[in-house]
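Dumping the structure here so I can ask a few things about it.
Missing here: one protein chain of the complex. Every other protein chain is in place.
Here the chain labels run A and B in written order, and each chain numbers its own residues starting at 1.
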Amino acid sequence: MLHRVSKHVARILIMALVGGLLGATLVRFAPGFDVDERELDIRLSDQSKAALRAELETQHSIPKFYAKYLGGLLTGDLGFSRTLNRPAVELIRERFPLTIREIGIGLAVGWIVGLTLAVPAASLKSWPVTLLTGAVTAALLSIPAAVLALMFVWLRWPASVAIGLLLTPKIFAYSRNLLVHGYELPHVLTARSKGAGEWHVFFWHVLPPAAPQLLALAGVTVSVAVGAAIPIEALCDQPGIGQLAWQAALARDLVLLVNLTLIVTLITVVANSFSDLLGESLKRRPA
Amino acid sequence: MKTARSISIALLVVVCAASLLANVFAPASYSAQFRDVPDSPPSKTHWLGTDALGRDRFSRVLYGTRVSLLLAPAAALISTLLAVVIGGVAGFLGGPWERIALWTTDMFLSLPWIFLLIAVRAVLPLNVSPEISIIITFSLLGILGWAPCARVLCTSSRELRDSDFVLQARASGLKTTRVLAMHIVPNLAPILLAQFWISIPVFILAEANLGVLGLGVAEPLPSWGSLLRELQGYGTFVDQPCQLAALVLLVIVVTCFQMVLPSKEFAS
Partner (left out) sequence: MRIVSNLRLAFILAFLTVAAMAQSGGELRFCIHAEPKTFNPLLVGDDPSETVRYLTGGVLLRINRVTQQIEPELAKSWKVSPDGRKITFKLRTGIYFSDGTPFSAADVAYTMQQLMDPNLHSPTGDQFRSDAGKVETTVLAPDRVAIMFPAPVAGLDRLFDQVAIMSATSQKKELAVLGPFYMADYKPGVYVLLKRNPNYWRHDAFGKQLPYLDAVRLYIQQNRDLEVMRFVRGEVDLINTLDAEYFEKLASQSAAAHDAGVGFDTEQIWFNQVPSAPLPAYKKAWFTSTNFRRAISQAINREDLARVVFRGHAHPAVGAISPANAFWFNSKLKVQPYDPDGALHALAQDGFRLDNGVLRDKAGNKVEFSVITNSGNKYRQLMATMMQQDLAKIGVRLNVVTLDFPSLIERISHSFNYESCLLGLVNDDLDPNAQMNVWLSSASDHQWNPEQKTPATAWEAELDNLMRAQASTTNPKKRKQYMDRVQEIVFEQNPFIYLVNKDGLSAISPSVQNASASVLRPQTYWNIDELWLQQAQVAKGRE
């Protein structure tokens, strides 16, 4: 077990570093990298604009930039955001707790609502239930995030619930189909014919075979939640990592984007590794 | 259930037919601007009112349906197929293939692909036709949308690999490709269908958001995504409920897809 965990930890660290480098490369070669909005300020002299461009050129070489960044990382210096004019570590430290809280609540809401819709849809197999649950999740899939965000601000509901509602359709769709498939397995029919109650059938015969896939889905929903946090925070003006990521992307702030890519990679890989480990340990249990 | 499915199929056929025959049913061209009546309520000439530029909303919904209903399912198919190839096959093969697939998936989920999309826009000529632009957009969405599903497929595929019937199939000498085609992929259908169903509205909305980067549907061609963008304002649909037409239609179509897609009898 310890060997497996340490393998996963090593993999997580390597992947985070590779993710940071790839993210930096994507940003560096995207158009608009070496420009600054201030170039359009007609008050600035040509010398000032030339100085702006010279400052941006220091980030042109990705290997040099990343080596310097990694060196700083070892001492806790995450670089300086040129667009927000503050050290990246301060910005992330201020905003991280809010986003983690939002993602946590969002995941909880997504799973509770998703499973609440999926379980009856799978077990009852009646067309009104299928229609109703389908229509609810179709509506959640179809409402633009901006409209959802505006509704939530108007209703004074927390943005984290909006994140949860964005996750719900995905969780519903996968879970429902997995559970329907589970209900069709021969051993479930046997259990039912032997008189097992519905909850017993669900928890002891339907859920266990679907558990590995549901755990994999749980891992995936973490990274989807992180992705959902970006537009929701940007639209609801919540000062979290998501809003920071959106601002950094629009401004091509390389330092912030590398840090945020690293964080997102870490969260994604940790979540997926955790679900993999849990899935493996469930498999190892005796039947 | 059969009746519900039939009704859903009928609705989808009606919607598709109406959009394909938009030239016949639309009272005006999707680009004609009736500038004397911008943001007008429903009337005899404009059944769903007009948008901010005085364009007939009903016509734009019809033509927009054509774009979104054709291309979003195609993009969903691309992402589903990629997920099967990368996640499903790798999970079945196991070993280093599975590890590579999982690493690739995790990396795909983490990287800021917005910059790749920006780079694609930079490479495309500015005068690319709206039709080509929209095809490229939905293709990109399909190519970038496979990762979440692939991870779940990988796990499922791994479980199936170790199942009795697959072991029996392999023991009886079936080639790997036939095992995949006849036993693995059909049993991955629940996840594939879920992926396909979710991707349609997600890609329709994503197309609208890609307009920020210069991709997506170019004016004046409408799409459901661009029509849904009308809703992004404070209280606009309260004043003009007809703006909800595209949203209502999308919900109906997505629900119909849900009813139509097979949901049982997956075991081979």
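As a working rule, a residue touches a chain if its C-beta (ideal position, glycine included) is under 8 Å from a C-beta of that chain, and two chains touch if they have at least 3 such contacts.
Quick caveat: nothing in here was measured; it's all calculated off a predicted structure.
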{"item": "Per the touch definition above, residue among B:P42, B:P186 or B:G211 touching the missing chain", "value": "B:G211"}
{"item": "Options B:T104, B:S139, B:S163 or B:Q232, residue touching the unrepresented chain", "value": "B:Q232"}
{"item": "Absent-chain contact - pick from A:Q47, A:T75 or A:S193", "value": "A:Q47"}
{"item": "Touching residue (missing chain; options A:E198, A:D237 or A:E280)", "value": "A:D237"}
{"item": "Residue ranges of chain A at the interface with the undisplayed chain", "value": "31-49, 51-52, 83-86, 91, 94-95, 150, 153-154, 234-240, 243, 247, 250-252"}
{"item": "Positions on chain B contacted by the hidden chain, ascending", "value": "31, 33, 35, 38, 52-54, 118, 121-122, 126-128, 130, 211-214, 218-220, 232-236, 239"}
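We adopt the following convention: only the chains that are shown with their structure count from here on.
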{"item": "Inter-centroid spacing, chain B versus chain A (mean Cα positions, whole Å)", "value": "20"}
{"item": "Footprint of chain B on chain A - complex, ascending", "value": "11, 15, 18-19, 22-23, 26-27, 29-32, 125-127, 130-131, 134-135, 137-139, 141-147, 150, 169-170, 173-174, 176-178, 180-181, 184-185, 209, 212-213, 215-217, 219-220, 223-224, 227, 231, 245, 249, 257, 260-261, 264-265, 268-269, 272, 276, 279"}
{"item": "Interface residues, chain B side, partner chain A - complex", "value": "1, 3-4, 102-103, 105-107, 109-116, 118-119, 121-122, 148, 151-152, 154-156, 158-159, 187, 190-191, 193-195, 197-198, 201-202, 204-205, 208-209, 228-229, 231-232, 234, 247, 250-251, 254-255, 258-259, 263-267"}
